[in-house]
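All protein chains but one are shown at their positions in the complex.
Per-chain numbering from 1; labels A, B, C and D assigned in written order.
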Amino acid sequence: MAGWLGALGIFLMASLATAADFETELKTLSKGSYSKKAIAVQALSEIDDARVLPTLQVMLDGRLYVVKNGGAIVAEEGESFRNILDDEIVAYTSRQVKKIRINNKLRRALRTALASIEIKSKIADVRKSSVQNLIKAPNKDLRPLIFEAYKQEKIPAIKELMGVALATIDISSDDQETRLKAVDILSLTVEPAAVSLLQQLMAKEEGQYVEQDAEVVAAAESALKKVNGKIRVYSFIETVFFGLSLGSVLLLAAIGLAITFGVMGVINMAHGEMIMLGAYTTFAIQQVFPQWIEASILIAIPAAFLVSGAVGVIIERTIIRHLYGRPLETLLATFGVSLFLQQLVRTFRSNNVAVVTPDWMSGMLEINGALGFTYNRLFIIIFSLLVLGLLVLLLKKTLLGLQMRAVTQNRAMANSMGIRSSWVDALTFGLGSGIAGIAGVALSQITNVGPNMGQQYIIDSFMVVVFGGVGNLLGTFFAAMSLGVVNKFLEPAMGAVVAKIMMLIFIILFIQWRPRGLFALKGRFVED
Amino acid sequence: MKNSFIGRLIQNDKAARNTIMVLLAVLIIVPFLNIVMPEGSFLHVPTYTVTLLGKYLCFALLALALDLVWGYCGILSLGHGAFFALGGYAMGMYLMRQIGDRGVYGNADLPDFMVFLNWQELPWYWQGFDQFWFAALLVLLAPGILAFVFGWLAFRSRVTGVYLSIITQALTYALMLAFFQNDFGFGGNNGLTDFKDILGFDLQSDATRLVLYMLTGIAVLAAFLLCKYITLSKQGRVLVAIRDAESRTRFMGYRVEHYKLFVFVVSAMIAGIAGALYVPQIGIINPSEFNPLNSIEIVIWVAIGGRGTLYGALLGAVLVNYAKTYFTGGIFAEFWLFMLGGLFVVSTIYLPKGVIGLAEQLRNKRAAKKAEQASNQKVEGA
Amino acid sequence: MLEAKKLNLFYGASQALFDVDLQAQKGAITSILGRNGVGKTSLARAVSGRHPVSGGSILWQGKDITRMSSADRAKAGIAYVPQGREVFSQLTVEENLKTAFAVLPRKQRAINSEIYDLFPVLRDMLHRRGGDLSGGQQQQLAIGRALVMRPQLLILDEPTEGIQPSVIKDIHNVISILRDRGEMAILLVEQYFEFARALADSYVVMDRGNAVLSGDIGAMDETRVREYLTV
Amino acid sequence: MSVSVAEYKPKSILYLNGVTKSFDGFKAINNLSLDIRPGELRAIIGPNGAGKSTMMDIITGKTKPDEGEVKFKDLTDLTKHDEADIANLGIGRKFQKPTVIESLTVWENLELALSGRRGVWQTLFFKLADSDAERVASTLTLVGLEERKADYAQNLSHGQKQWLEIGMLIMQDPELLLIDEPAAGMTDYETLQTAKLLKDISQKHSVVVVEHDMDFIRALDTKVTVLHEGSVLAEGTLDVVSADPRVIEVYLGR
Partner (left out) sequence: ADTIKVGVLHSLSGTMAISETTLKDTVLMMVEEQNKKGGLLGKKLEAVVVDPASNWPLFAEKTKQLLEKDKVDVIFGCWTSVSRKSVLPVIEELNGLLFYPVQYEGEESSKNVFYTGAAPNQQAIPSVDYLMNEEGVERWVLEGTDYVYPRTTNKILEQYLISKGVKKADISINYTPFGHSDWQTRVADIKKFGSAGKKTAVVSTVNGDANVPFYKELANAGVTAEDIPVVAFSVGEEELSGFDTKPLVGHLAAWNYFMSAESEANDAFIAKWHKYIKDKKRVTNDPMEATYIGFEMWAKAVEKAGTAEVDAVREAMYGITVPNLTGGIAVMNTNHHLTKPVLIGEIQENGQFETVWQTPGGVIGDAWTDFLPESANLVADWTKPIACGNFNIKTGKCSGQNY
């Protein structure tokens, strides 16, 4: 910030007239209603003054203040304030200054204003987002500006966007040719704002097209057809993605249970709380290392595994081990544990805690205006597959995995084979719990972290494990993914509630057909 | 037949006799103390307590129903709350209709919640509920038919073990979501409430409450005898055989699915009655009764009391619910979940057969000790 | 090698073993005989650590193992082939065999091909789940699994049950080979009298939880033994 | 099938023709044919894994064959019935691995197996007749478990469970008994006792018994079928089949 104010002096000399305008418009920012402020912002953006851009930026960030005594406009910079006009740094108490309030309307105005400046930026990403903002709010006055930028632009994707931006303006031109050309350009994009412009061309009033020109209407119609076709494809892909991502959430939530319940046979009602502990671990790490927010998730994964895993081991050693051979009783005891843990967390803090999403997981990978994949969900899909893969390897390819399976099938015989079943049991339960903890880290990125969070997942998790076939990790995977995808295809048609009910009925009926789940254990021993 | 059965029961089965005695005692003594003892007296049982006991008895009835299917036939239903709630809704609908024009909108034809959601007329499935007999029939039929259809499908397909448990859970979960919906016509999340009277008797009056309490007691007693009869008959042995070795039982020629279906439906109907008795005493029925966690709790009552004993289920339900009442009031309010959770854990580890099994457990332990000591002495002597 | 003295064992309040003594020597086979329900399996369980004894002591290679867990006994070289097979039904045949690796040092973790030579069916069915095998195949697997452990004491509880005659002959040969190698003590619970007599070096006859006869096979009074087996 | 079933005298009590069953490509039963006459006592031997138990699974409805006919008394197609039906038609079975109802007493196990009507209402209002009680008592003696009659079946030893299961089969009183390895875990003496018992039973019933114990088979003194790899390898008296080099090769050993 010092930089831009430093270079300012020269401008002050160079264009006194505009400097005066700047000063007066700046003053109006601190007075009047939001609409008056919006006009001032617009006016400011048209002034050729290097201070405009940073001022608007500061304002958008909500860091612009007015000094109560004297009315100087200052930008907040940490503990002190910098005078916009003379670049001086002054210390005011919070009582001496008043924030220049903005609301959404003003934010939009600021955004557009900034966009008109930033379209000339040297940074491609800035130009891109500026164009995108301009598409949202077509403004005839800005056409020359955009056209200039369009001519200069080298990057095809951005150039195309700029073309769209121009078309969004041209489409309301008086000239039929221009309009037709605009329609043509718009037919190539799936940007929602552009599509809606096409739709507006098709609008009717009292049975008559509002658009006078039949040729334009026809062009718009065929363009819309083309666009809608594309959008349908994209929305299909999007739904599949939604389904897979819901599926991966289910998978993550269920996978630990697939160990503790599926492999060990413990009806682990405290599974949800293991997830919760993992999520709280993420929170704790962000609290302890606020400077490492970006890396916090990566630190939290092993940490949550250890925390939940350790708690799991403790539960196994103190409680579960008394209950082998009495699987139903584990339900009772772990339900008790679940109540206990919930209330424990509640005593620490009864409401939800805020887990921050690191920047690299925020936002979305935009394929185009109609299709994008949110990073957090992409991450979770990949992550869940990774966890599943590692687990399958562990269980199937290592001696420990073999021993885990042997112990759960016949604890006494495993002991007679020299396998220390108590040790393996603790480890297995710890593993299942630890994985639940990892799931908690991932889930903290999409949902709330609070004392109740475990309960949200426990029922779904059991459904998934059972639907897939108890004791079969691959079954758990397919169950989670298919439930996720089917749910997402049902939801738009019938709403979330009915979709969920349909899923439950579907599970009930499916089990009639395959009484031991999707990937049933087969063989003559099953019945015995 | 029945007399002789009860006679034999009282003669031969000490635990059953005690259970019957206790039930009769609470049936007679509590009302006596409520009516006869003066208000200030230390022996007086306030109506508040009577209603509370009534609630416990409803839960005891529900636990009994679950014990019949779980304890004896090995069907671990994690959805028994659904049958309870359906019975409750059937009764609730009757009570709603009894409000008549005494609702807040004064609409004689429609319950309040329909009025403010702009319903124009009573939906078809509400027809008939202004008649008590009809509602009473539905108290049995709604859970009974659901259990029949569900059981017919599941048992025929040989869905067993956790698979069965989880689909019963899915069932109650689906019902919860459905009943939550206002469009469904059962009052949505708020459910049915603001009841005025039953068969013309004011629900808030002490006399009505006392009668309801006694009816509940009688229902528990009757259901206990019924379950006892079933489990003591040869059918009881078939049920145990199914629980222990389903496929072996089939090879003996028993149609396992018929047996399961029979007890499942009987159990669902008992649960429905429990729900129907619960609603007028508690004053509200809403979808949270369908919450899967509630159904899990029922399992816990039975387990704590002692699975497969019937009276254990009764005891467990009363104990756990009393503990809940006790812990959630007064100084424990903020810590009660610790206590309840702890109770569950401790009792599973130390009371594998429930509170009821405690005596047996002690007896066995003593016998084993004695036998060992005897043999050791012999060793020393030799 | 193995010396058990005055073993007493209880199931709850009912006593299954009364002051039973038992010995087994390296390079020798001790056979335990007796009718149904006399306590043969209980004795095998007591030695393998499956069920705790309430009185008496068990010495193994000079060490007191009376209170040792069965896993530790397995590590000390005791392998157990239980009555009723107890194969891990959801593990494949190969995985069943590999469960024995727990007692082996890392470098020795391999399945000796001798096992497959003895029970060729195991090689054929390496990837079939244990629970799918026929009864006799499971029995062979259970014995094979114990052998993978390279035990110094092998406890066999009615190993010939359900096995076809030719394989019984093979097992007979193997057991005598193992004995002749002189590295292993063998405890054999058997009701198939001929089989036991042909193999055993010494014997114990049980009745109602008591060891009623015992001694070297050479000095065995066959008629008295048969009496105990028929009454 | 509807015409006077009562009068009909079937040619065979059990008839298998061309039965095949494979598990994941492995043919456990391969084009197996078998014909058991009413009142016949048939011994079945064969190597481990030959398919003997699987054959019983198919007859009793536990496993459905891929191909082939399974007929009971000429007319009833057993593949169309489930386990309970088949049991009620009159086919009883003892499993290779003894399976009894563990948390019922020995006595109750026998009572449960007692022949009679098995409907829900019938068991609800069932009353034990004196004659039935006597049958239970005599069976208890027969299997040597009088002393244990009030004990839970789970507390029996392996061999005692075997006996109990035989007792249950007797109580069930089926027309056709399928007995899988009854002598396993019995002393030589008991083995011979069992053989005698089965011979007695076969006076009035048809019996199919599987065993590996040659002394037992010899004591049965009856027709022997040798199964191998899912089909019949040889058939005849024990002397005949045990002289068959193929039987020696795959089963008896040299």
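Keep in mind that, in the parts below, a contact is a pair of C-beta atoms (placed from the backbone, for glycine too) under 8 Å apart; a residue touches a chain by one contact, two chains touch by 3 or more.
What you are looking at is a predicted structure, and each value in this text was computed from that prediction instead of being measured.
Chemist: For the unseen chain, which displayed partners does it touch in the full complex?
Modeler: Checking the complete complex, the chain left out touches A, B.
Chemist: Would you indicate which residue among B:193, B:233 or B:364 is in contact with the undisplayed chain?
Modeler: Within the whole complex, the residue contacting the unshown chain is B:193.
Chemist: Out of A:401, A:418 or A:450, which is the one that touches the chain we can't see?
Modeler: A:450
Chemist: Touching the hidden chain in the complete assembly: which of B:157, B:181 or B:233 does that?
Modeler: Counting the whole complex, the residue in contact with the absent chain is B:181.
Chemist: Hey, which subunit B residues sit against the chain that's not shown?
Modeler: Residues in contact with the chain left out: 46-48, 51-52, 55, 99-107, 113, 115-118, 177, 180-182, 188-191, 193-195, 204, 282-284, 286, 288, 324-325, 328-330, 333-334, 336-337.
Chemist: May I ask you to list the residues on subunit A that touch the chain which is not drawn?
Modeler: 34, 62, 99, 101, 103-105, 107-108, 111, 136, 192-193, 195-197, 199-200, 235, 238-239, 242, 245-246, 249, 342-343, 346, 350-357, 362-364, 366, 372, 374-377, 445-453, 455-456, 487-488, 491-492, 495-497, 500
Heads up, the rule we're going with is that only the chains that are shown with their structure count from here on.
Chemist: Based only on mean CA positions, could you tell me how far subunit C sits from subunit D in angstrom?
Modeler: Roughly 30 Å, centre to centre.
Chemist: Just give me the whole-number Å value for how far the CA centre of subunit A lies from that of subunit B.
Modeler: About 45 Å separates the centre of subunit A from that of subunit B.
Chemist: Which residue numbers or ranges of subunit C touch two or more of the other chains?
Modeler: 14, 132 - these are the residues of subunit C that touch more than one other chain.
Chemist: Counting only residues that touch at least two other chains, what does the list for subunit B look like?
Modeler: Each of 247 in subunit B touches at least two other chains.
Chemist: If you look only at subunit D, which of its residues touch subunit B in the complex?
Modeler: Touching subunit B from subunit D are residues 60, 62, 82-84, 87-88, 92-93, 95, 99-104, 108, 111-113, 118-120, 123-126, 128, 168, 172.
Chemist: In the complex, go through subunit A and note every residue touching subunit B.
Modeler: Within the complex, subunit A contacts subunit B at residues 267, 269, 319, 322-323, 326, 328-333, 335-340, 342-344, 347, 455, 459, 462-463, 466-467, 470, 497, 500-501, 504-505, 507-509, 511-513, 515-517, 527-528.
Chemist: Can you list the subunit B residues touching subunit C in their complex?
Modeler: Interface residues on the subunit B side: 364, 367-368, 370-372, 375-376, 379, 382.
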